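Removed from the display is one protein chain of the complex; every other protein chain stays in position.
Showing subunit A:
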Amino acid sequence: FLGAGGGNDIQWCFSQVKGAVDDDVAEADIISTVEFNHSGELLATGDKGGRVVIFQQEQENKTQSHSRGEYNVYSTFQSHEPEFDYLKSLEIEEKINKIRWLPQKNAAQFLLSTNDKTIKLWKISERDKRPEGYNLKEEDGRYRDPTTVTTLRVPVFRPMDLMVEASPRRIFANAHTYHINSISINSDYETYLSADDLRINLWHLEITDRSFNIVDIKPANMEELTEVITAAEFHPNSCSTFVYSSSKGTIRLCDMRASALCDRHSKLFEEPEDPSNRSFFSEIISSISDVKFSHSGRYMMTRDYLSVKIWDLNMENRPVETYQVHEYLRSKLCSLYENDCIFDKFECCWNGIVMTGSYNNFFRMFDRNSKRDVTLEASRENNKPRTVLKPRKVCASGKRKKDEISVDSLDFNKKILHTAWHPKENIIAVATTNNLYIFQDKMN
C-alpha cells in the first residue's frame, strides 16, 4: 500500500499534460483508454480515431531527484481503421475500447488493443543499430556493380537514431457479434478473454482462428433479454477464475474448471437494493461500468454510476466498502437520463487508494485506511509543475461557500472516464476528453 507514510495523505502535483490546447475537440482525439505497462515505464493511450500513443518515462535524472522522470512520446501508430460491414450495412468504429499490456519477456513490448469487434496484438520494438558495410550494396541502397568489388568485408552494426516500430503480430477477429467492452490477460500469460455485451470468449495468444466461448447470456428469444455483460477480468493469480459484471449491478465469479460453458457462476455478488434510494433510475445507475481486482486477488472493486464498491471475494451478499463518488447527482438523475449522461461508463483503478473520475474534469480519491477522500481537478489552470493540486468541493444544495462549485454549474461535457495508476510509484494518468494529465505525488 503506497503513500501511507505515517498517515499523511498524498499530495498530488501537476506534472505534465499531453494533447491539444484548443477547446474545440476533434472527435478522433477523444481519449478512450489509458493503461500503464507492468513496469510503469510505458503509458499507452487509445483514442476514438483508432490510434495508440505510447509515452515512455525518461530515466530519472540524478540531478533532479525531486521529480520522477517525465513521460514523452515513444511511439504512435494506427491500431484500428474504420471498417464497413457490407452485409449489415454498419460502420465498425475504429475507437480503441481497451488496451492491455503483456508482461515483458524480451526486448520488445507487446500489447493487446481492441475496438468493438477485433483485437490485435501489437509488438513494439526498438531499433537503434543498423548494419553498414554491405559488399553488394552502397550505403544508399543502390546495388554496386559486382565487377568493382575487389575486397570483401563483414558488415557491422553501427548506432543509429532510435526508431520505435509497432507491428501487428496477431489479429483476433470475427468472434464477436456484439461490441467488445473488455479484454483481460490471464495470469498464465498465454490466454486472454474478450467480452462483449452477451458473450465472453477465451483466446490463446498464439492462435487467431479459434476462440472458446466461455460465457453466453444471450436468450433464445431476444425479447427476454434483460441483462448484458458490462466488464470482465481474469483473477490476477488464479488462471481459471474470472469475473464479469452486468447491467443489473451483479458480479459473477466463474471457474473455467467447473464446466466448459461458464453459464453457472461459482459466486454471485449482489448488494440488495436500499429501498430508501429507490427510483425509476435505480437499475440504470446500478449498472456496473468497470471491475478491477486488487493485486492480491482477495478483493475486487466495481464502479457504478454513483459509487465505487469494494467486495471481498469471500462475501457475496454485500460489498465491504462503498464510496460515494458524486452523491449530489442522485437528485438530478432525470436530467442526467435525459441528456444520456446517466449512461457514462466511468472506470476505476486502485493502488491502495481508490481513484475514479467524475464530471467537470474532477476526479476522486478514496483512502481506504484513513477513510478520507478528496476531489481534484484536471485542468490546465494548475499547470505549473510541482504545483500541489487544490482540493475541490461541490456544493450540493444550500449556500455555496467560496471556492465551492454548485451542482448546476458543473460541466457535464467534461468527464473523466479513464484513469490509470502507475504500478509501482505514485504517478497517476488522468484522461479528460482529449488531454492526458500526469500527476505525481509531492516528493519531499
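We adopt the following convention: contacts are C-beta pairs under 8 Å (C-beta built on N, C-alpha and C of every residue); 3 or more make two chains touch, one makes a residue touch a chain; residues count from 1.
Here is the rule we go by: contacts and distances are computed from a predicted model.
Undergrad: One chain is missing here; what is its name in UniProt, given the choices "Polyglutamylase complex subunit TTLL1", "SRTD2 protein", "Transmembrane p24 trafficking protein 9" or "WD repeat-containing protein 73"?
TA: From the choices "Polyglutamylase complex subunit TTLL1", "SRTD2 protein", "Transmembrane p24 trafficking protein 9" or "WD repeat-containing protein 73", the unshown chain carries the UniProt name "SRTD2 protein".
Undergrad: Among the options A:Arg210, A:His295, A:Arg318 or A:Arg372, which residue touches the chain absent from this view?
TA: The missing chain is touched by A:Arg210.
Undergrad: For the chain left out of this view, which of A:Ile30, A:Cys239 or A:Ile284 touches it?
TA: Reading the full complex, the residue touching the unseen chain is A:Ile284.
Undergrad: Would you indicate which residue among A:Ala175, A:Ala232 or A:Val325 is in contact with the undisplayed chain?
TA: Of the candidates A:Ala175, A:Ala232 or A:Val325, A:Ala175 is in touch with the missing chain.
Undergrad: Name every residue on subunit A in touch with the hidden partner chain.
TA: Touching the missing chain: residues 78, 80-81, 83-92, 117-118, 167-171, 173-175, 177-179, 197-198, 201, 208-213, 218, 222-223, 225-228, 230, 247, 257, 259-261, 263, 280-281, 283-284, 287, 331-341, 343, 407-414.
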